[in-house]
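Structure, as structure tokens:
In this view, the complex is presented without one of its protein chains, the others remaining in place.
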Amino acid sequence: MNKPPYVLTIACPDRVRTVAAVSSFVAANRGWILEASHHADPLANSFFMRHEILADSLPFGIEVFREKFQIVADEFQMRWKIADSAVKKRVAILVSKQDHCLSDLLYRWRNQEFDFEIVCVISNHPDLRGFVEFHGIPYYHVGVSPGSRDAVFGQIDQLLVRQSSDTIVLARYMQILPAEMCRRYAGQIINIHHSFLPSFCGGRPYQQAYERGVKLIGATCHYVTAELDAGPIIEQDVIRVDHGDSVEDMMRLGRDVEKTVLARGLRYHVQDRVLIHEHKTVVFA
Amino acid sequence: MNKPPYVLTIACPDRVRTVAAVSSFVAANRGWILEASHHADPLANSFFMRHEILADSLPFGIEVFREKFQIVADEFQMRWKIADSAVKKRVAILVSKQDHCLSDLLYRWRNQEFDFEIVCVISNHPDLRGFVEFHGIPYYHVGVSPGSRDAVFGQIDQLLVRQSSDTIVLARYMQILPAEMCRRYAGQIINIHHSFLPSFCGGRPYQQAYERGVKLIGATCHYVTAELDAGPIIEQDVIRVDHGDSVEDMMRLGRDVEKTVLARGLRYHVQDRVLIHEHKTVVFA
Amino acid sequence: MNKPPYVLTIACPDRVRTVAAVSSFVAANRGWILEASHHADPLANSFFMRHEILADSLPFGIEVFREKFQIVADEFQMRWKIADSAVKKRVAILVSKQDHCLSDLLYRWRNQEFDFEIVCVISNHPDLRGFVEFHGIPYYHVGVSPGSRDAVFGQIDQLLVRQSSDTIVLARYMQILPAEMCRRYAGQIINIHHSFLPSFCGGRPYQQAYERGVKLIGATCHYVTAELDAGPIIEQDVIRVDHGDSVEDMMRLGRDVEKTVLARGLRYHVQDRVLIHEHKTVVFA
Partner (left out) sequence: MNKPPYVLTIACPDRVRTVAAVSSFVAANRGWILEASHHADPLANSFFMRHEILADSLPFGIEVFREKFQIVADEFQMRWKIADSAVKKRVAILVSKQDHCLSDLLYRWRNQEFDFEIVCVISNHPDLRGFVEFHGIPYYHVGVSPGSRDAVFGQIDQLLVRQSSDTIVLARYMQILPAEMCRRYAGQIINIHHSFLPSFCGGRPYQQAYERGVKLIGATCHYVTAELDAGPIIEQDVIRVDHGDSVEDMMRLGRDVEKTVLARGLRYHVQDRVLIHEHKTVVFA
């Protein structure tokens, strides 16, 4: 059994020799590439790469890699990052009363479907404490009342810092985060919106879908930005409905889509498969 | 081989005894029901039915049916209609330069996949004349120039009347119909829009989809109303895209969805499977 | 809030007047039909119906309904049944080590997504006791060893009887039930098979799928019969895979399909939406 791989992600201007420079660097150090993905965006003149490199195959550790590779990176004006997938992402989950997404993520965490830590669950309701604590995960009830928003999100922020969480999942958390917090955690907050965005932004999307009479409903996993429901989309999916489906039926059907879409999006994120480029994503699925 | 069935469609307030009244009427006349579909909408207090009745099983023709059934209909305040499916709908197709939907509908017509007549094809471009006339179908080139809209749609209207068309299909026709025409042919004009409405109304929806970075693109078949892209939706579908797909790729992938969605929608329409209720549809698929 | 409805399901030879007879019976007793579904199978000369009738709208209870309706049923040679949906189905879940389906069903039960009782969980492994008992549901560990099958299934049978379970769900239970038990509980045992049947019957279906190089994998929810993986299919679904997916990836992707397909199938079953006809099902979804 090998050590989990290093994941090298790169965004840079698109020019000749980029792939050769990176792969030659890796080869020169006898690095074994498990998985390689490239994407050239000619309109944006941008190039994106992701490599999984067998950690054991390299003659040095991640710090030395960083030092040595910086020379290549500088030459090609790369924004880049290397992550050791042996170090699990530290995920804080924010949730309100509905627990289909939370319950699904807890299942995947229990069964180690993919690697991530759930460092805590934070909720504006006390209801889910028992289920979360059964899993041995800390549960913080931080109620939100009119006028309390500043204090509340200050408190949440402290919890996130204390738990050293690097990823925040809004698993049907029905509060809007402060813009400042969205900016500070840019590319680290993942939301599941219960519609096929950009249709039905904002509140009560299933009600909106019902009223419009659409024949498919969907869900969207996206990074949170200060502008509501407008952040870069990571993953989406849909399910068929018809005239016989009430708003409640749509909610039931939609929950299955929401939880699957969120889980896929989170997996892409924690495995460093998502590169954000302006307001869109490159997902090396 | 039996005569094609009669199709009886009914919308009425939802109350006790409606189904019994209709089915007893049919049974009393020894009518054989091939297919029966019901939908109760408790919010709108409305009830919808569709029956396919074996024409040969009744002791009288469609005119006598109309006369006799009116008594039941009056008692239950029904809006209703009976259609003889032996009489094919007369479909006029409007098209611009792109012919994927037209080509697909011509295939289905040639092969009698479902029953409809194509009485003519009208286009603002001359390009598709040869292919249409190969099928023995009249092709009218009615060019649109700035300032000519009134004359143009007057001419189109005359063609529709002359051909006794009862259904108008906008098979990627890139002109906006006059509001007055939309109202006059309410429930008879079917459009295919190249997005998953209500996302990306208006022009260049694939460009919009590309810019937003959605992970699925779609198409919507809907009845045309005076308000652009806002009419009752008949059918929708989607297909997956990713960061590697350019606008041109989306257009290519989308064409396959567009033609399938339009064909399904048209089939539902010509088989009297669609009941319009306010700005939504009941589709007894 | 009304009492939950009665659900009347009927299978009979297809002949004139059936619908009229049923709907007139209901109407004569002022029964309010919430939902009605019909299916005529001309090849089998069979007719299938399902009605949801508002319990409160009838002047009598379910026992009197049974008595009175028998007269109609006899005339039309109906196999029929009326169920009070206020009386929840009693579901016993059999499971081995993998708990994605179990976990998903427990979520739906906790949140009352649809009405059913989980009367107990029986497993040939002790692993899931804690999670099940957290829900307040009895957990029975009934290990299977070579030569113990008769004793084991005798014991399981006793548990099922003691819990008055009327529905048995094999939620990835990796043991084959005795043929005699399959026959005795015909139409009451639901299995989830981890392939798109009839492809890849038997063991290790993901391994089989990988070796064949299929581009979609699936799951099948079906009633269990004495013949392995050959019972009437209730529901199926698929998900896309490609050459990059290992057997382990397929297992991960497949789990999401399995749990959704099983949940849909179970919902259809407990809501009396499934009518078995020989080795196939009519599902009034």
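Brief remarks follow.
Going in written order, the chains are labelled A, B and C, and every chain counts its residues from 1.
By definition in this document, a residue touches a chain if its C-beta (ideal position, glycine included) is under 8 Å from a C-beta of that chain, and two chains touch if they have at least 3 such contacts.
Because the structure is predicted, anything quoted here is derived from the model rather than measured.
Only one residue from C:68, C:110 or C:215 touches the chain missing from this view: C:215.
Take chain B: the residues that touch the chain left off the picture are 99-100, 103-104, 107, 111, 113, 131, 134, 252, 255-256, 260, 263.
Hidden from this view is one chain, which touches chain A at 16-17, 19-21, 23-24, 26-28, 30-38, 40, 57.
Think of the hidden chain as still there; on chain C it touches residues 39, 41, 43, 196-200, 212-216, 218, 232-238, 242-244, 246, 279-283, 285.
Methods note: only the chains that are shown with their structure count from here on.
Among the other chains, B has the CA centre that is most remote from the centre of chain A. Centroid to centroid, with C-alpha atoms defining each point, chain B and chain C lie 37 Å apart. Each chain gets a centre from the mean of its Cα atoms; for chain A and chain B, those two points are 41 Å apart.
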